[in-house]
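Removed: one protein chain of the complex. Kept in place: all other protein chains.
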Amino acid sequence: MSDYIFYPGCSMESSAKAYYDSVMAVSKPLGISLKEIDDWNCCGATEYLSLDRMPAYSLIARNLALAERQAADTRTVVAPCSACYLNLSKTDHYMGEDKAFGEKINEALAAGGLHYSPGELVVRHLLDVVLNDVGLDAVKAKVVRPLTGLRVVPYVGCMLPRPDYGKRYSDTERPTELDDLMRALGAEVVDFPLKTACCGGHMTQIGPDTAFELIRRLVSSAVGCKADVMVALCPMCQMNLDAFQSQMNGHFHADYRMPVLFFTQLMGLAFGEKPEKLGFGSEFVSAREAMSRIGVATPQPVVEGAAARPRKAAGLPMPPPRVTARQSTGKD
Amino acid sequence: MSPDRKPQERVGVYVCHCGSNIAGVVDVADVGEWAGKELEPHGVVVARDYKFMCSSLGQELIAKDIKEQGLTRVVVAACSPHLHEPTFRTACSRAGLNPYLFEMANIREQDSWVTTDKLEATKKAKALIAAAVGRVVHQQPLESLFVPVDPNVLVVGGGVTGIQAALEIANSGRHVYLVEREPSIGGHMAQFDKTFPTLDCSACILTPKMFDAGNHKNITMLTWSEVEKVEGHIGNFTVTIRKRARYIDESLCTGCGVCWEKCPKKVVDQVFEAGLGFRKAVYTPFPQAVPKYPVIDRENCTYFQKGTCKACETYCPAGAIKFDQQDEHLTAKVGNIILATGYDLFDSRKITNYGYGRLANVFSSLEFERMTNAAGPTMGRVVLRDGVTQPKSVAVIHCVGSRDKNYHNYCSAVCCMQSLKSAHLIKEKTGGDVYQFYIDMRTPAKTYDEFYQRIIREGVNMVRGKVAEITDTALEPGEEGKLVVQVEDTLIGRQRRIPVDMVVLSAGLEARHDAKEVAQRFGISCSADEWFIERHPKLDPVATMTDGVFVAGACQGPKDIPSSVAQGAAAAARVLSIIGQGQIEIEAATAIVDEVSCVGCKQCVPSCPYRAIEYLAVEGRAHVVEALCKGCGTCVGTCLSKSISLKHFTDDQIVAEVVGAMRVMKSFETTAVA
Amino acid sequence: MLTQEVAMRTPGQSNIEMCIQCGTCGGSCPSGSAMDHTPRAVFALMRAGMRDAVLKSNMPWMCVSCYCCTVRCPQDIHITDVMYTLKNMALEAGTIQDEIASDFSKAFIRYVENYGRSFEIGLAGIHSLTHMRLAARLPNMVPMAIRMLTKKGMLPLPPKRIKGIDDLKKILKRAKSMEAA
Partner (left out) sequence: MSEPKIIGFLCNWCSYRGADAAGMARMKYPPNVKIIRVPCSGRISPELVLRSLREGADGVMVLGCHIGDCHYATGNHRTAKRMPVLKKLLEYAGIDPERLHINWVSAAEGERFATVMKDFTEKISALPPFVETMR
């Protein structure tokens, strides 16, 4: 058992409960013990940085300070959420690179009786730990129920491979880590062209039309790739693609039904854990049919996902005018 | 060491204004006056400041003082010795003073140009002059050694630059060894179809030169060969050349081509055809190859791999196939070396979002050159990777790997024109839509911009914007099955997605992958981007800091054909002028062993990079072979009994320099305190 | 100089002054089509010292923080971080044209500042109620929120407050007093 300091992040307690459960379920077989940062706080996502940089960074730094104080056998902080991961590593990075800035942040922390020395901790995403500390061979060794026959689209999203302060990932545009892991679980992996394209982020809240288009791009090309499921490693990505899929369908009069799961859920399955323990059934677009294809029975979501039925069947959905308004095909 | 002894020398100090370059920051009048007064006890008898010391009037000033004031030492405080030390040394010797009794204080590059505070700059100038004066009185007259120049020349690299250099020298009646790594000379130019801006056929203008080089009585051409070792110095280098086994007897081979017709083994040609076409295991890269003899590619030859086949041998009418041929090592004695090793093409795979190597119809510029070449794999037809479909629309993308801190920060100089040329060829051959995606259009040479205008008139779409990504994922109607170029058209400030059938990436030029090793082998240095460094960017563009080693063409930095050819000829001219002198002055500042104090510990022997130190067993002491010594002084730094000294860089000279500088710096402190 | 001011308010070496106007950012931006100016254009406006135009632009507010522009920028400009700075400055200057984005951020942070944890997409409903444009989507939004509530473990209302909330408030208070400096 190797120890890690664990920063779950807010989503893990609500919308991404499935992620939390599955992370906990796989941590034992992976031989990693996650020690939660005591009394951690929200990282502010991208919202606080937009409003006021000093408090934003101080908010994040409080977690680092707490973690540093708590650090005993390990200096590694693990975050399962890409946004949290980026915020924590960004703060550590800039406090180190920009000394004056770092001192200011510590000045703020001091008001709460805290201090963080940049570089003291190493912030990493769970995927990185699984691949580089546990290792694919160890993962393979744990697989008792290979996902043979399951066609998976690995969706990495933005904030893991970019900007990648620690240079931990194979590429900023087409990283292969998640693909390799899924392959290790026996799944059939799609070389997904949009694997690091944006899921819409907070645009679902402030510019739905833009968000829906970005979601459509991902879902429709996943469908185009004949995938059974999409796999995500960030609560925000998963929610945008899963929870907002029905609205996207409504918006484009389309009828996509692409289940979006967390990579830890599939890992759990492959390790032989019970679907119930892995949060299956809490997704909006049911993964039931997809999973049944590999002989796994997963609970039916409480409320059926893609509720908004399309008014009429549509072929390739046309993007709404507002999205294309400023785009011209060059033929004009 | 006794640097403080009262000198009997009569020193003249000359402070140069260099227009306002120095005088604008340093108070030269004050410095001159100060030197005359403060440095008098250290031997200064004359101190002057003058507008341009390097001017003939400035030099005469020194000569006059040497004669009339009986100066025995001269210090000029001006620019970097790398610029004018030779000038003033000559001036001194013309006036009868040994050139090694002259010293320079660098108060421009290392003072006036790098210091903002005028007072500080003036102080620094004084310190530097005091250091020079301190040193100069300890300098000893030295007699330079002269060595004869071997008139033979080595040219490394058989591209258009190397060919040009070799021909110039050979035509002047001197002998040239032309060494080329590939089976044939010709380089990148031989791969091209047309050359900008004249659009004349590359082969048509190159092959005659190749033929001349191949058949010149004064050129020993060594293809499929590499230089492995370089010893010696300007005037007489000894180079070891590895001539790789061709497995062909050149004395028998007629170049008839039966062997490669009969050879059953097809290989993708990654070098000449840039991976777009095939060759056999026994091959010449292209029909007009010089020399005409093929080579057998051991790694791919069925006989060498499996022990059977020998088809080539069976069918060769001349019996020229020699499977037992071995690599040869030849040594050549030359007086000068010209490096014309060219460039590598940037590997566009590194830019993942451009999809090269993943998206079939994204081509590199070199692939495209082969494609449009009438003698190339597609006989000059512009087609998609399937080999048949003609593209209806093509995007040509500039600055791929250039002007980008993620890859190469510099401009590759040739891509704009090359891209425009490609655009023209595509239009001509397909009549389809052509898009140029550029950041800035750079056409800075004779008739280049006219060419740009011609291409605009031909109806090529110009889009100003660095392409963000190339994708085969359709998002909008009309994009299915196409490559979509996503870009901001910066002139209208809008995002555009432009569907095309084919994309050509104008990849940048980069230094040869082994440039650093080659530089080390020839004792020259590389820039951060690994281009070879010239002696002076403006005034000495083809020489290097290593005498007798010259650089020409793209190995020194991105260049188009005209500039490369010009440099090839320029390097040849430099070499010929040295040969013309018959003999050359070499470093007089060599190391010497004190026979008395040397205890023969042998520490110095291995420290010498040139094996110039031998241990005399009988006398039980070390001895420096002057002809081999290059005066680095590493042995001096190593010697524990201080028995070796380096002429012109003796301990007391260096210490005196330190003492001089420190004395003045300290004096300023005390005055500051007071 | 506006450019310098932005650079100063961005942590680390933002390189913003190095822009060569190539448009890689504008071309890469997933929400570029929804922006009044592309990032490149705004950098040009910054150079021209057109503060008002810069701070009125909706561009930074459309940023989804995908960092594509940042990693692709040939001049290594930390564009995404500059976006945050521009948003900070626009809020200070009170030049925002369309409050929908800033209000969402504020709503989100209001919870964080008072609970130490975020209320997360439960906001969706609340936030949309306050915005006509989004209210149009309520038919979609509300059932979703309901569905979420019906799922066990989802959307605890309100979020649980962290123990060190008072210290956190002190820290934030101190930090807020700084940006002026």
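Letters A, B and C mark the chains as written, and numbering starts fresh at 1 in each.
Here, contacts are C-beta pairs under 8 Å (C-beta built on N, C-alpha and C of every residue); 3 or more make two chains touch, one makes a residue touch a chain.
Computed from a prediction, not measured in an experiment: that's the story for all the values here.
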> Of the chains that are displayed, which are in contact with the missing one across the whole complex?
Replying inline: B
> For the full complex, which residue in B:Q110, B:S172 or B:T240 touches the chain that was left out?
Replying inline: B:Q110
> Of the residues listed, B:A507, B:V542 or B:V636, which one is in contact with the missing chain?
Replying inline: B:V636
>> Counting contacts across the full complex, list the positions on chain B that touch the omitted chain.
In response: 1, 80-82, 106, 108-111, 113-117, 120-121, 123-124, 127-128, 131, 516, 519-520, 523, 525-528, 533, 545-546, 589, 607, 609-610, 630-634, 636-639, 642, 646, 649, 651, 654-655, 657-659, 661-662, 665-666, 669, 672-673
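Everything that follows uses one rule, which is that only the chains that are shown with their structure count from here on.
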>> Per the definition at the top, count C-beta pairs in contact and tell me whether A-C or A-B has more.
In response: A-C
> What whole-Å value do you get for the distance between chain A and chain B if each is reduced to the mean of its CA atoms?
Replying inline: 49
> Taking each chain's centre as the mean position of its Cα atoms, how many Å separate chain A from chain C?
Replying inline: 20
> Where in chain A do residues touch two or more other chains at once?
Replying inline: 172-173, 324, 326-327
> By residue number and range, which residues of chain B touch two or more other chains?
Replying inline: 353, 469, 494-495
> Can you list the chain C residues touching chain B in their complex?
Replying inline: 20-29, 32-33, 37-38, 40-41, 68, 71-72, 74-76
>> List the residues on chain C that touch chain A in their complex, please.
In response: 9, 11-13, 30-35, 60-62, 64-68, 70-71, 78, 80, 84-85, 87-88, 91, 100-102, 104-106, 108-109, 112, 116-118, 120-124, 127, 134, 137, 140-141, 143-144, 147-148, 150-151, 153-156, 159, 162-164, 167-168, 170-176, 178-179
> For chain B, which residues count as touching chain C in their complex?
Replying inline: 353, 399, 403-406, 439, 464-469, 486-490, 493-495
